[in-house]
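The complex is shown incomplete by one protein chain, all other protein chains being positioned as in the whole.
Letters A, B and C name the chains as they come in the text, with residue numbers starting at 1 for each one.
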Amino acid sequence: MAIREKLSGNEAVAVAMRQINPDVVAAFPITPSTEVPQYFSAFVANGQVDTEFVPVESEHSAMSACIGAGTAGARTMTATSANGLALMWEMLYIAASCKMPMVLSVVNRALSGPINIHNDHSDSMGARDSGWIQLYGENNQEAYDNCIMAVKIGEHADVQLPVMNCYDGFITSHAVENIELIEDDKVKAFVGTYQANNFLLNSDEQIAVGPLAITTHYFEHKRQQAESMRNAKAVILDVAKEFEAMTGRSYGLFESYKMEDAERAIIVIGSTAGTSKFVVDALRAKGEKVGLIKLRVFRPFPAEELAEALANVKAVAVLDKCDGFNAKGAPLFTETLSALYLADAKPLTVNYVYGLGGRDVRTDNIEQVYADLAEIVAAGKVDGPYRYLGVVEA
Amino acid sequence: MSKKFDHDIIPAYTPWQETTPGGVVTESGNAHYFKTGDWRAMKPVWKTDQCKQCLLCFPVCPDSSIIVENKKMTGIDYDHCKGCGVCVKACPFGAFDFVPEGE
Amino acid sequence: MGNMLEIRWHGRGGQGAKTASLLLAEAAFDTGKFIQGFPEYGPERMGAPITAYNRISDERCPIHSNIYEPDFVVVVDETLIDVVDVTAGLKETGGIIINTSKAPEEVMHKLKGYKGGVYTIDAREISMATLGRYFPNTPMLAAVVKVANIMDEETLITSMEKSFHHKFANKPHVIAPNMEALKKSLTEVKGA
Partner (left out) sequence: MAYNLKESTTKPERLTGGHRMCAGCGAPVVVRTILRALKEEDHAVIGAATGCLEVSTFLYPYTAWKDSFIHSAFENAGATVSGAEAAYTAMKRTGKIDDTYKFIAFGGDGGTYDIGLQSLSGAMERGHDMVYVCYDNGAYMNTGIQRSSATPKYADTTTSPAGSVVPGKQQFRKDLTTVMVAHGIPYVAQTAPMKNFKDLYEKAEKAIYTPGPAFLNVLAPCPRGWRYETDRLMELCEIAVDTCFWPMFEVVNGEYTLSYKPKNKRPISDWLEAQGRFKHVAKNPEVVAEIQAEIDARWERLLKLCGEEA
């Protein structure tokens, strides 16, 4: 019987971490992720977990300590946001290259500058090619559920990669909403005990981690790492099935909302998906054939699945909560385009960069996108595919 | 990793399917199998008769190449000795000659 | 989203408007509702005007934007009426609840012709009388529950008693005064 609760996203993630009871948590405070180590350190202080909490002096050291702990054989977790993730950057790549499972909750926040504490996805999107699996949640429930599933995904023998559990700063992290928690013992059984294959503290076999690998070896190591990311897709789905059997809550690579006969669709990540669903319902009530795809897994990118889901759509708007600064569309858009290019069906596609620095995304913003899509369908072409939503124009 | 290699020494250009995950090396100290003796231009030669077994040559060697067994110097590991000559200078008894390699 | 009630709180940093919105969410949650309680965050510190929000409904609300057309507005600090557009977007089917010693008709002229319900409560007087210190949260919470008819009074009292026992586990002596403040507030809201 699930536990009915009301928690903020950060509280929910901290509770998940308590239930997972990792060996080591090393973290440094940064808004809006700060509450995660705060709540968690209270669990440590009150003896509710067995974890060694390492209050490091920077995010770079947080990730470094996590790498030290993880390679030593510990189940390891941390949390950060924005500039904290940026400071970890170098170590993100190294963690992934060590093929080291670990869960990093990224409470998404705009990356400086200018400095801004509010939500967008520029932090984790910038780290999209660091070799980490990236899961994105819409609300506190998904942040909690993803945190638990992330442990199992990353530690799977076919994967062995670190996982980012991303959710929207303030909007999800600080809003209190209803949530269904899983009983402690069920979480414990679900994640099981972590047993690393090779680890520093194995007295039967001393190992060395983090070599200099020159041209005769480096490429093969990266190729092997890439394979783990490829393997992750099936594992993510298997773990989701197992999770559904436990909770009744179903997860995939993305969620298709009213897409069966949809002619116009939006692809979006995170909390805006909720606001968009509200709009889809309202437009559906008026008889409009609109739908929504909420991406949950950005790495590995579900290209084929996404192309298939969009096969019968006439026009699709890809919403990016960060700019790619390539002057030609933001990350989700360019990846979606690549997916569609290799598929047979190619709906008309348009990009909207929206919500930067916490610019509030209102239902009427989303209504506007569906209205624009109607115009695109009518015109049979896209004029100006690189658009901004909610920015103030002269 | 589908294949086992001697002493975990993964050959150059090993297929990615067979290399070690994350670049881990599971046989500690396998650098022992890498010979650095051919780096040597000069060679220390131990003169048993002049050696007083003070062992001062032992800790100064950067390449762990002074062989000591049962607290006695027994020889030089030429597989790894790079010929730096530190042992030669460290010996208070002149128990090493330092000669060009090949002589 | 039938039956969705949207509430906006105006307060000053440090006065507990955020806490009050979370308390309201908690009380509504206890009655089986789906709730959202969230502040609008900024770099503001003590004293700066802040805004917090509640959504309360019978099913999970997927919207994650701020609230622009609230059913009710709660003003925790009456001096804010002069500096913040407190009735912006406020539905005339709803109302505004202001913490002041004045009667509703005495503050109405400051509300830019707002035609909906205007209610006042002297949270300072109630708080001082019951708690001996100024904590406007409990009175404001009681007032908005009563005015917006979020739940019946008995349910609120039961829920808050439970919540106070949890919250003040380490200082049980403040539970009774808080309950008194709650009950007193339910009877002292003025306006219609």
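Keep in mind that, in the parts below, contacts are C-beta pairs under 8 Å (C-beta built on N, C-alpha and C of every residue); 3 or more make two chains touch, one makes a residue touch a chain.
Bear in mind that the values here come from a model prediction, so they are computed numbers and not experimental data.
Enquirer: What chains on display are touched by the one that is not shown?
Expert: Answer for the hidden chain's contacts among shown chains: A, B.
Enquirer: With the full complex in mind, choose from A:6, A:217 or A:359 the residue touching the hidden chain.
Expert: Checking the options A:6, A:217 or A:359, the one contacting the hidden chain is A:217.
Enquirer: Tell me which residue among A:2, A:94 or A:282 touches the hidden chain in the full complex.
Expert: The single option touching the absent chain is A:94.
Enquirer: So that we can see where the missing chain sits, which residues of chain B does it touch?
Expert: On the side of chain B, residues 5, 8-10, 20, 23, 25, 27-36, 39-40, 55-56, 58-65, 68, 70-71, 77, 79-86, 88-90, 98 touch the unshown chain.
Enquirer: List the chain A residues touching the unshown chain?
Expert: Against the missing chain, chain A presents residues 23-24, 26, 50-52, 54-58, 60-62, 64-74, 76, 90-91, 94, 98, 200-203, 206-214, 217.
Criterion: only the chains that are shown with their structure count from here on.
Enquirer: In graph terms, with chains as vertices and touches as edges, which category applies: line, ring, star, complete, or other?
Expert: It is a line, because the chains touch in a row without closing up.
Enquirer: Would you identify the chain whose Cα-based centre sits farthest away from the centre of chain C?
Expert: Centre of mass proxy via C-alpha means gives B as farthest from chain C.
Enquirer: For chain A versus chain B, what separation do you get between their C-alpha means, in angstrom?
Expert: Roughly 50 Å separates the two chain centres.
Enquirer: How many angstrom lie between the CA centroids of chain B and chain C, rounded to a whole number?
Expert: Computed value for the inter-centroid distance: 78 Å.
Enquirer: Could you pull out the residues of chain C that touch at least 2 other chains?
Expert: In chain C, no residue touches at least two other chains, as defined above.
Enquirer: What does chain A use to touch chain C in their complex?
Expert: 6, 32, 117-118, 139, 168, 170-172, 174-178, 271-275, 277-278, 360-363
Enquirer: So in the complex, the part of chain C that touches chain A is made up of which residues?
Expert: So the residues of chain C touching chain A come out as 1, 22, 25-26, 29, 34-39, 41, 43, 60-66, 68.
Enquirer: In their shared complex, at which residues does chain B touch chain A?
Expert: Touch list, chain B to chain A: 10, 12-17, 19, 21-26, 28.
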